[in-house]
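Of the protein chains in this complex, one is absent; all others appear in place.
The block that comes next holds chain A.
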Amino acid sequence: MAEAAISQGSLRAIFERGIEAAPSPVMQCVQIKPMDSKTGGDPQRYRVVLSDIQNFIQTMLAAPLAPLVTEGTLKKGSIVRLKSFQPQAVKGRQILILVDVEVLEEYGELEKLGMPVQLETTEPVDQKPQPAAISGNNFYGNQSNGNSKPAPQSRSLPSHPQSNSGDASLYPIEALSPYAHKWTIKARCTQKGEMKTWQNKNGEGKLFSVNLLDESSEIRGTAFKEIADDLYDVFQVGMVYFISNCKVVFAKKQFSNLPNDYELHFERDSTVEKADDQEGAPKVRYNFTKIGSLDAVEKDSTIDTVGVLKSVGDVEEIIGKNSNRPFSKRELTLADDTLTSVRLTIWGNLAMTFDAPLESVIAFKGVKVSEFGGRSLSLLSSGSMDVDPDIDEAHKLKGWYDAEGRQGNYTSHAGLAGNTGGRKQEYKTVQQVKDEEAGLGEDTVYFNLKASVVYVKPDTFAYPACSNDVDGRPCNKKVVEDNPGEWRCERCSIAHPRPTYRYIMSVNVSDYTGQLWLSLFDKEGAVVMNMTANQLTEMKASDEEQGTTMSQDAFLEATCRTYDFRIRAKMDTFQDTPRVRYGVQFINPLDFKRECARLIETLKKYDIKSEDSLFVH
């Protein structure tokens, strides 16, 4: 029955509680009257009286819907569903502007249902004081007394009521531009900055900014001076607001981390209202970059990232260079499943009150990448931090960390500070090493090299050393065999019956770009040869006596093995020729897992350059 279909009482609900109280209400059309257009060329507009059985109300049919009447779809007595409409109060009377309706033709045209009465004009919902000119359009406000509004201005769109949610012209943030005139957005405030004051030659002032987010995009809004005072308390992080009538200007990218060409300036007649429906906008949108890919990110760019908190530094106070004001800062180390870690600095209040537990997953939005010490991150004042957020990426990281990440070795992005004696963990190829030889100068350069042993020089691979302990460490000075069976150390003045041989070998290693001679000392030599220097010396001695080739075999065995070398390169002057000597500090067998991750990252870099990434990493 048609009566049942009608949303009885919806009119009252709309005007008392707002548009959400009656979504898509169904009403009966009890009267249709055309309105004369004041100026020629205006499409016919229709005044429609709608009833919800309890009340009736005047409505204006928006111009695009006029054909519904002219073609006879909408007739007196028809039942209609209001899909999109705007309540308005005009000269104390309530009316609706109908933007989109659906005629429910199945009910046909009926006699007026019930005995509706004119809706009483109670206080309108959330009405802000209306300026006299709501760019008066001539198609409403014509009640039976035919009063018209003050001179119409723009008639292209219905003007936005300063109050009420469910604005018909609800724009997505993405559609905002300086050319859009009347718009309303429904967005969540994802970040509110602190009130900042400035002084320059023009005087002084204050401002604050907010980040606003809806399903389409995000945008930054700034309010200055008195407007800032008014709006500062209105905005709360996490709440959804209807915002309209701000100036849309080009964004000042240096102050904002949001991917929008425009930003908003709140003006005196901009409106900001808390929305009843807080669910309409997403919480925060992240676009994460993996920590391992940071090498490829340009410095000073802004990214989002998520990682497991590996370490937290103490709060430090530093004095700003330019401002001479004290800042608090704190360094965190984050790592993720690319097996790389990076330092991230947080500032101010956040640094002082930071207390997230180690090994928690933290998502950061609005982080600047800098080249300081390799690659490091800094949380912008417009950025935000979320501990253990309820998003897929965070859960994935947590799962990975619990399973493997805890034991993993991480390559650090940070070059200086907080690393093994502050050295860069940079991998070079042999070609790179050779190219950079010239630039070595007086400094010692450290780098990593993944290469295979190709040849071990069999002569002079070890020397006899003094094994006497000096200050807890073996003396290791070369001992001389003065008399057979007596090896004398000059430093310690002790004679040893048998010296301890220590490796001092030259090894030729090779990677796909070239070959290089490295010097290894005892510990590393033992890894390469897989035996101690003493053993090898004995082997050699017995070879000479017995004609065996055991030592030669041993040397052969050492070849064709790939290791991860940590190398120190230093310029030495050898009989008037400067030569670079490459000494091995550490030697590590390949950790396949880490190498794999590193190779994947390297491959990805090729992708990023060609903007054609297939990796579903």
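Annotations for the structure displayed:
Operating definition for what follows: a contact is a pair of C-beta atoms (placed from the backbone, for glycine too) under 8 Å apart; a residue touches a chain by one contact, two chains touch by 3 or more; residues count from 1.
Following the convention adopted for this analysis, contacts and distances are computed from a predicted model.
Here one chain is missing from view; checked against "NmrA-like domain-containing protein", "Prefoldin subunit 3", "Replication factor A protein 3" or "High-affinity nitrate transporter", UniProt names that protein "Replication factor A protein 3". Across A:Asp337, A:Glu393 or A:Glu524, the residue that sits in touch with the chain not pictured is A:Asp337.
Of the listed residues A:Val480, A:Ala541, A:Leu590 or A:Leu603, the one in contact with the hidden chain in the full complex is A:Leu603. Contact with the omitted chain, checked across A:Lys83, A:Lys196 or A:Lys593, is made by A:Lys593. Interface residues of chain A with the unshown chain, by the touch rule above, are 337, 593, 596-597, 600, 603, 607, 614-617.
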